[in-house]
Every structure is written in C-alpha cells, then in structure tokens.
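Only one protein chain is missing from this complex, and each of the others stays in its spot.
Right, chain A next:
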Amino acid sequence: MTSLSVRRAASARRARRERREHGRVTGAGPGRWAVLAAMALLAVAMLLPFALVTLNALKSPADYSSNGPLGLPHGVHLDGIVQFWQRVDFGEKLLNSLVISGSVAVLAVILSVLNAYALGIGRVRGRLWVLVLFLLANTLPQEALVYPLYYLAKAAGLYDSRLAVIIIFTVIQAAFGTYLLAAVLGGFPKAIIEAAAMDGASRWRILWWIVVPISRPTLSVLLIFFFIWTWNEFFLPLIFLISNDNQTVPVVLGVLQGEKMMDATMSSASALLGIVPAVAFFLIFQRTLTRGITVGAVK
C-alpha cells in the first residue's frame, strides 16, 4: 500500500465523517432534543408515583391526615414499614414469591423452547393454527379462567397450594413464550442446523447444543420477563393462595385495604416493600434486557 493511497483513504474517511457530523448538527438536532425532552418527561411521569409512595411511606398517619398526601413528611417515620413487615411476616411472603416466580420463569422458558423448537424449526404441520391458538389463549382474561381452574385444582387436591399457581402460570407464560420464540426461531439460520445435521447430530442434540446456546439472549430476556410478570400477578394468586402461609407479595399488600378504611401511610410503606424486589431484580438484569429480544446474526 502506498502512502498516497493511505492519505487518500484517510481524507475520504475524514470527508465522510465531516459529512456525517454536518448532517447531525443541522438535520437531526432539534429532533434529538425533542426526543430527549419527551424521554425526560416520560421518566418523570414514571417516577412520580414511586416518589409519592416513598413520601407517604415515611409519614406518620397523623401527619398524612393533617397535611394531605402531597405534603412533605415532617420527620422520617419508619414505623409503618416495620409494623407492616412484622404484621404479615413479610420475609415468608418474599420467599413464596421467589419460589413461585423462580419456578415459573424456569419451567415456562423450558416449555417455550420445546414448543418453539417444534413449531419454529421443526415446522410441524398446522403450526400457524397452533400459534393462532396460543395467541388466542393469551388474550383470554384470567377472570374467565377462574372457575374452571378452581374446580380442576380442587379435584387434583392442589387448591390452596403454591404448586397450583406454579403450574397455572407456567402454562400461561409459556403460551406467550411459545408464540414469541416460534417467531424468533422461524428466522433461525438454516445453514447452521443443516451443518449440524450433516455432522450427525440428533434433533435433541441440535436443540440443546446449537439452538439454545445461540438463542440464549432471547431466552434470558424471556426468563426475566416471566419472573417479573409472575411476581406482579395478583388475581389468580388471590384466588388460589388462601392460607396466609402461602401468599405472595402482591396478595399480602391487599391485607391493608379494609372494607371502608384504608391506612394510607401503611399502604404506601407496604407498596414500597412490594416494589423494591421487582426493581432490584430488574436493575440486576437490565444489561441482559438491553441486549435485545432477537437472536444475533450468524457467527
């Protein structure tokens, strides 16, 4: 390579860069600021409820009643949080939520992968209709499922057990997981699978040694979503977890809502306790989430 060609290439690069920078300053400038402002506004709107909850969690009930929900707290009052924790044995509820959400997340991902392998890569006959069915199942409101599930659980001897909730949510989450993963795996590079098959790998081996490792970013995202979604579920756990010993975090937060009275400060304290684990979980895994929901390109 001659020095001339190097210089020419360098100047071409510079020209390209200048063009790009030039374009950014004039064309995209106001647009970017608008997007930034919109995002900031959205962030404030999202964070405001959290701030309000925190504010009221730290007030004494008398302070709340005389100064209203928007007033700043007069001194930090942690009794609400401590009392709530002891009153409902919050540690036990955290463990219940963890066991249920953790099991559901793992089981639902496994189920989704197996289903999607058959539908997306295996291309079984009538897969479109199977997917439509899964999609329809996703749109069913949980209220419609309550009675059938109640009688099934009772017949199986699983009413008022965490296992019932784990099974139900594994199926519900896997319905969505199958739908999504089947679409993702439908675009899975054929070349890789054909190469593996040529080398004599069985279907089972292709799934666990080729498809799963390559789809790992998608699977991780699914795992995290399933965990958080199941964590936040309220209605079905309310119906199925009758004993206080079995209850999850969102269900136990309902204990504070009386028939005619609500304890606003303690409700805020409990809400704060209820949000923290989900937020913590999200922050820990947000790197995985940002890696995106689709499989990377052929390596």
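Methods note: contacts are C-beta pairs under 8 Å (C-beta built on N, C-alpha and C of every residue); 3 or more make two chains touch, one makes a residue touch a chain; residues count from 1.
The rule we apply is simple: contacts and distances are computed from a predicted model.
The chain that is not shown carries the UniProt protein name "Extracellular solute-binding protein", picked from "ABC-type lipoprotein export system, ATPase component", "ChrR family anti-sigma-E factor", "Extracellular solute-binding protein" or "Cation:proton antiporter".
Touching the missing chain, out of A:L238, A:I275 or A:L289, is residue A:L238.
Touching the missing chain, out of A:A116, A:V251 or A:A269, is residue A:V251.
What chain A contributes to its contact with the hidden chain is residues 61-62, 64-69, 87-88, 99, 103, 106-107, 110, 150, 154, 158-163, 166, 204, 208-209, 212-213, 216, 238-239, 242-246, 251-252, 254-264.
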